[in-house]
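A single protein chain has been removed from this complex, and every other one stays in its place.
Labels A and B are assigned to the chains in the order they are written; within every chain, residues are numbered from 1.
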Amino acid sequence: MVIENRWPVMAGARFLPVGRLDDLIGALHADGRRVVGPVVEDGGIKMAEIERAAELPFGWTASAAPGLVRLSRRPANDRAAGRAFDNGPAWSGIKPWTFPSRVDALTVETREDGSLGVRVEAPANQPTAVIGARACDLAALAVHDRVLAGGPAIDPDYAARRADLLVVAVECALATSTCFCTSMGTGPEVTTGADVVLAEVDGGFVARSDSPAGERLLAGLDLAEAGPLRVGAAIEQVTKVRDAMGHAVEAEGLHDRLLANLDSPRWEAIAERCLACANCTLVCPTCFCTGTVIESDLDGRESSATRQWDSCFTAGFAQVAGGGSFRPHHADRYRQWLTHKFATWWDQFGSSGCVGCGRCIAWCPVGIDVREELAAIAGPAITDLPAAAPATTPAAAPIAVKGTRILAMAPTALQPGSIRTDYVTATVTEVRPETADTATLRLVTGDAALLAARPGQFVMVAVPAFAIPPISISRINPDGLELTIRAAGPATSFMTRLRPGAELALRGPLGRPWPIEDAYGRDVAIVAGGIGLAPLRGLLDQVLAERDRFSSIRVYLGARTPRDRLFVAEMDALAAGGLDIRATVDRAGPEWLGRVGIITDIFRNAKATGQNVTAFVCGPERMMTAVVDVLGDLDVPREHTWLTLERRMECGVGLCGHCQLGSRFVCRDGPVFSVAELGDDLRREGL
Amino acid sequence: MQLPPVPTAQVSKRATTLNRPRVGVVKFASCDGCQLTILDLEDELLALTERFEFVEFAEATSRRSSGPFDVLFVEGSISSPEQAVEIARLRAATKTLVTIGACATAGGIQALRTASEHEAFRAAVYPAPAFVESLAVASPISSYVTVDAELRGCPIDAHQLVELLTAVTTGRRPQLPDQAVCLECKRRGLECVVVTRGEPCLGPVTQTGCGAICPGIGRGCYGCFGPREGANVDGLASWFVDGPALGGLKREDVGRLFAGFTGAAQPFRAVTDRLGGRPQIPLRPATAHGPEHSEHTPPVWGTRPEDPDARR
Partner (left out) sequence: MTTRITSALDRLSPAVHARLAELTRPVAYPAGAVILREGTDTPFLGAILEGRVALRLRVPERGDRVTIVTVEPGELLGWSAVVAPYRATVDAVATEPTRLLAIDAVALRDRLAADCELAAELLPLVLESVSDRLSGSWQQLLDMFGARVHEPW
């Protein structure tokens, strides 16, 4: 059946004799492209820059099993001894060429005159042609197109590389035991995404074009028609590959089955074998998480930020200021990887994150097989499955999987490319100490986007030599912003000690603001713990400016001690003006005559129902969960209880992957969420 | 309330000879290889000496100093009673104490005697052991004094040292990742030697920082940077013994893999204890006298990559 279906696309295919492969490469070179193809290196086949066809792995074949890859020379009497691509997908895939392991991102410097220079590095790319990409590679490319270039924030480096990429794909002639693209509906037949598709047959290649650029390339080579015999052989070959793979993963409904098994004992069992070495994520053609490395000169006047591949298997990946990691155990990290790849990826990007290439299986140094783990965690068992092949689906389109519940994520409705990724400078005009370790910086900027920031949003703040932290906006003035910063690490310590006149580089505003309109006509409760008042201060400004739109306004403030309270004079003045502000501190000296006790105590004797209340809560996560409990007891609706979460945010725009919480990117989809939206994820440890 | 003035970056002037931080490089039981690695920094050395005053550096200058030191790099492990006294004195004279190399951070190759017969080792190494006073264990510096930072490796990676000095001067946290060697290996686009050729490699359980040198020349990592954060050594060892990739190594051969330059560091040491393979020289029993607490305690400052700072 598959053979019949594929006749139409193969009609008119041409024949490229193997001896003319160099003409193809030459044409690509003449087009100004570097050419990348599979080569044998150190016992594996990887993608590398090539000059001529002879560098391709002619005569090699490969076998792969969990944690085990072997190359061998085909014997001279083997029919495929003269073939270049009859050896499975290259282990490196084409990711190193479209999404390199290291990319210069940003340079920040203090100039001679003391002003700040910020330069977002322009993509440095050379037009590239890839020969030998497989169906799984193309499916992965389509996934990256959605992740890195199809969302509200676009990775400029990827976009530039992608625009200059030409792909000469090759139909697979060999399935290793780790291949399972048929299960994921991505192969082995090359359907979309290539410019030219080759199928290797005796003496050469059945070649067809699938884009205008590909057609120009083939037309220039002046090839003869392949004829039905060769086309038939090509189709038969890829069909055999399909049949050899069988059906190892039941993708239908996998999203729901996995998420229903977040507490499976299997996670702990995997953790005994899993080394958390990150190999699976780095050889995965769709994994896109990156980390930022800052290098500076000895004087701290200039620094450059480099973006490099990172992995959710490292401890630092989910770490926040103060040293705590949200995923301390290997089991947490494996769960994050597997559930993201096979489940929450659907929620985020409308497709699976897995293309079935099997690289994570073959290249796991201890041979952990995702197919086996998926069957154990989210059955049905492999052996119970019917052997029937699922329908092939074009890789570029989101794959519809019946019975999968996809969460509607409001932020994905943002226009592609609508989030800015550039920096602007702003000048510090005032530094107001708030507590021993916290200061408010008043900044002036003419940047229209920054001035249009809304309460609850944040900015990434860069100064030379330091990491680039996300800082929430504590007030929006007509001429600039205020940032209230606690010295939680070196960068923030430095910022709290700046002087008027200093410049900062800002990127933003980023993230989802407080939904103030949710409180129109309702009772507003603003609940802040410690530094959590900072992002709520702008909200309070706005609520007071629109006072008549709310039936009542109350502010509940918690702090560790009286000296740790923020904006004391401002809050006192508001209270004196009649605003209902209730403050408590965790402990105090005898000079403090106000309330002492944890913030939830304030609500202890509340009698009335909270059904008409919209609550905005910010503070340490532990304080927020306690407050959420109390508000729940008072019948404040979960969909009217709003929190802002803290996670490690490096890019701030949903591209680096660090701040994921289940299906959410906290930086982009939040940081403000309602308790109803978060559901069980709010309290789940290690997510 | 007054906040302290800005000390760095935007207001800092180029350092003069007068206020250059005083840096020392001292050694205990070690081969001096780490010091030589610093001297190999040909491109950066001049800038470093302009910016820092090297008041003591055995391999580079005959100048000696009794302190104080702003930054003191300590090479070597504590192997003799005199060294145990000396390190305490140096600690008192130092603001930021940084241990460099496998000896200083994990005990080094000489720590192999720790789990063996001390007298036997002495007799095997020295023709007249009576003239040599040595402790029964060779211990990392952190077993004796508080360590502010450590640079791993045998030898260290000199660029990590530059990064550390840069971080000290600018007031930021040095970026010394605690990830597996595998991350650097794959970023470099290297094949996995375990997977393609059944070569035992400790990369998955070893802290990165070397730049994946050994896999880069087609051999397995031998763990000279020591165990990484959360190293699952049992998982790796089991695969080496029972998995198909290596064709079933003998238990003691696997145990011996972990008994190298950082073999005294946990959890490497525990693997060797469990699987065997530790070099043994049988001889008469002897009394051990070492530090009160010989377990490695982590440095004050961890080896984590730079944290992002708190939002808000």
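Note that in this section a contact is a pair of C-beta atoms (placed from the backbone, for glycine too) under 8 Å apart; a residue touches a chain by one contact, two chains touch by 3 or more.
Being a predicted model, the structure only gives us computed values, none of them experimental.
Interface note: of B:Lys27, B:Arg51, B:Arg91 or B:Arg172, the residue touching the hidden chain in the full complex is B:Arg172. Only one of A:Arg20, A:Arg454 or A:Arg560 touches the chain withheld from this view, namely A:Arg560.
Across A:Gly151, A:Gly530, A:Gly657 or A:Gly670, the single residue that touches the chain missing here is A:Gly530. Contact with the omitted chain, checked across A:Arg111, A:Arg499, A:Arg604 or A:Arg683, is made by A:Arg604. Listed by residue number, the positions of subunit A touching the unshown chain are 321-324, 487-490, 493, 523, 525, 529-531, 554, 558-560, 564, 586-590, 592-598, 600-610, 613, 619-620, 622-623, 626, 634, 636.
One rule holds in what follows: only the chains that are shown with their structure count from here on.
Chain centres here are Cα averages; for subunit A and subunit B they lie 34 Å apart. Subunit A meets subunit B in the complex at residues 41-44, 46, 65, 67-71, 91-92, 96, 101-102, 110, 114, 271-279, 282-283, 291, 293-301, 308-311, 314-316, 319-323, 330, 362-363, 365-367, 431, 433, 436, 439, 458, 463-472, 474, 484-486, 488-494, 496-499, 502, 531-532, 534-535, 646, 648-650, 671. On subunit B, the positions that touch subunit A within their shared complex are 1-12, 14, 47-48, 51, 163, 165-166, 169-173, 175, 177-180, 182-183, 186-197, 201, 203-205, 218, 229-232, 234-236, 238-239, 243-245, 302, 304-312.
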